[in-house]
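One protein chain is absent from this view; the other protein chains keep their places.
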Amino acid sequence: MPITRDEVAHLARLSRIALSDAELDHLAPQLDQIITAVAQVQEVAAEGIPPTSHATGLTNVFRADEPVPCLTPEEALAQAPAVERQRFKVPRILGED
Amino acid sequence: MTTSTDTLVPFAEAVQRYEPLIGLETHVELGTRTKMFCGCLTTFGAEPNSQVCPVCLGLPGSLPVVNRMAIEHTIRIGLALNCSIATWCRFARKNYFYPDMPKNFQISQYDEPLCTDGWLDVRLDAIDHGESESGGTGAEGGSKRTVRVGIERVHLEEDTGKSLHVGGATGRIHGAEYSLVDYNRAGIPLVEIVTKPIEGTGADAPVAARAYVTELRDLLRSLGVSDVRMEEGSLRCDVNTSLAPRGSGRWGTRTETKNVNSLRSVERAVRFEIERQAAVLDSAGRVIQETRHFHEETGTTTPGRSKEEAQDYRYFPEPDLVPVAPPRDWVEQIKAALPETPSGRRARLQAEWDLSEADMTALQNAGALDLVAETVAAGASPADARKWWLGELSRRANDTGTELADLAITPAQVARIAELVSAGTLNDRLARQVIDAVLVGEGSPDEVVANRGLAVVSDEGALSAAIDEAIAANPDVVAKIRDGKVAAVGVLVGAVRRATGGKADAARVRELILQRLS
Partner (left out) sequence: MELTRMTAAELSAALATSEVSATEVTQAHLDRIAAVDDRVHAFLHIAADSALAQAADVDQRRATGEQLAPLAGVPVAVKDVFTTKNMPTTCGSRILDGWHPPYDATITRRLKQAGAIILGKTNMDEFAMGSSTENSAFGPSRNPWDLDKIPGGSSGGSAAAVAAYEAPLAIGTDTGGSIRQPAAVCGIVGTKPTYGGSSRYGVVAFASSLDTPGPFGRTVLDAALLHEAISGHDPMDSTSIDAPVPPVVAAAREADVSGMRIGVVTDLSGDGYQPGVLSRFAEAVELLESLGAKVTEVSCPHFKYALPAYYLIAPSECSSNLARFDAMRYGLRVGDDGTRDAEEVMALTREAGFGAEVKRRIILGAYALSSGYYDAYYGKAQQVRTLIIRDFDAAFGQVDVLVSPATPTTAFPLGERADDPMAMYLADLCTIPSDLAGNAAISVPCGLAAEDGLPVGLQVMAPALADDRLYRVAAAAEAAFAGRWGQPLLASAKGLGA
């Protein structure tokens, strides 16, 4: 199933990447080629084969409900692009909260 | 935009022609000490960004580790809601971008929730005290039925940070210039409880929705898993509403209403949506499947931001966490330790106190149930406990505009007063004086009785003298009594009581007078 330039544009928007037209022109055929190649997995007969999401076989890894020292607000905010009132200052957000 | 310009069909009419179908999604912040995936504190109201770490800030390289107590609480909730507990399940990533989500994905559960397929019985006539809806409600007609609300799933996820929107008129998002984000709340464990569609409530739909949230809240509180305060955001509700023409046999398009921040709002939101959707359907329009925002001030809903593309969350199993497979003996342990449910407790007390349903409901609606129970536990009879709490004390509460539970008198003290009356030390009138005194802080009932010398005068000698005086002073009354008008004895009783400063036991005085005059 080849991927169209429009689909690439849609996925870029979904991924919050403002691709330029030139990039779209460049990336779309490459992605098409890659997707065609990786689609090879569909050749594999996998009826009844369970998918593996975790290779270790571990289950039930937990921690106790005990507090652990955390960062100070200064440490947390030190690398922030913008700070106001001890909070991360971000550009206006569209949409309902 | 807070005003709605929608046409509405009056509620009673709307539910005559249309059948509502409702559903509720409730988010509960668990009261664990630490967050879902890290050891940061969860204390409400802390300074901004003072309870954060690399994990809940989603810093590059950070990894989540599951809080065992959160799993335990979720299982507890599932069991209390009669759900099946998964033998094996995973967390999943829900991917979308939003500044209050540090990783731009939320660790949640998708097609493998921890608990599924349960139910909660909800009584429609029980309304939470102090929040009764003004104006008519569907329950006016005395709807006393129980609705079994199906629970689709109970799953666990992490909460987001909180944004302050700066620059706009109302502090809301519209028109804001920028936002300030605090991540203290990010990562707090959140349990999501989703009902199955609730059918057949008809005109009771708004009340049913509210009653469900109320019952759920009380249940969660009794489990000790959350402080479930809607005003603090530890209990949040989204309401789904759809309408279909009566008898059509199909269901309509549903809307989801958010920002429903109180029990009253739950009821109002459903009611408004029914009225609005009925108008849309009446005009042969189509109800748009959308998310709407409830406005407290106007009781209306307005559409949320319409998105060009529907959200594709691209769920996949969370690779940083391993599956959760609660051992059956752990689940059994939790089950065995479940406390009595609020409805179970109510049923038990009703039987113990030998009350009718109506009486029980009255107690609950007055907010007196727990108080009466504690008073009984302190030694009073159920009848006495009810009498004082529903009578004198309710009057006081109304007069001063306080809640019953906030009156400055304890159930133990009420029990003591009842005991003193039974023993004949106090009569009702004196008891009321004692109550007054306790309420203003004069001390315990015994202290008040002693300090004010309020004990009933039952010393026959003292009474005798007063009775002699009264008889002597009221010959015409005495004559009437001797003539057969026994009721006239009240005058003499009154005189004796005045003479003893109100401390004589009226019944005893009456007895003595009649004895003397016969």
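Read from first to last, the chains carry the letters A and B; within each, the first residue is number 1.
Heads up, the rule we're going with is that contacts are C-beta pairs under 8 Å (C-beta built on N, C-alpha and C of every residue); 3 or more make two chains touch, one makes a residue touch a chain.
Just so we're clear, the structure is a prediction, and the values are computed from it rather than from any experiment.
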| item | value |
| --- | --- |
| Touch criterion as defined above, residue of B:L8, B:A46, B:V65 or B:A455 at the omitted chain | B:V65 |
| For subunit A, the residues touching the chain missing from this view | 3, 7-8, 11-20, 23, 26-27, 30-31, 33-35, 37-44, 46, 49-56, 58, 61, 63, 71, 75-76, 78-82, 88, 90-94 |
| For subunit B, residues in touch with the removed chain | 54, 57-66, 93, 95, 97, 99, 102-105, 177, 179, 181, 312, 314-316, 319-322 |
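The definition used in the following text is that only the chains that are shown with their structure count from here on.
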| item | value |
| --- | --- |
| Separation of mean Cα positions, subunit B and subunit A [Å, integer] | 41 |
| Footprint of subunit A on subunit B - complex, ascending | 32-34, 38-41, 47-54, 57, 65-71, 88, 90, 97-100, 163-167, 172-173, 176-183, 258-259, 291, 293, 304-305, 307, 309, 312, 316-317, 319, 321-326 |
| Subunit B partner contacts - residues on subunit A that touch it in the complex | 10, 13-14, 16, 53-54, 56, 58-68, 70-73, 76-77, 84-97 |
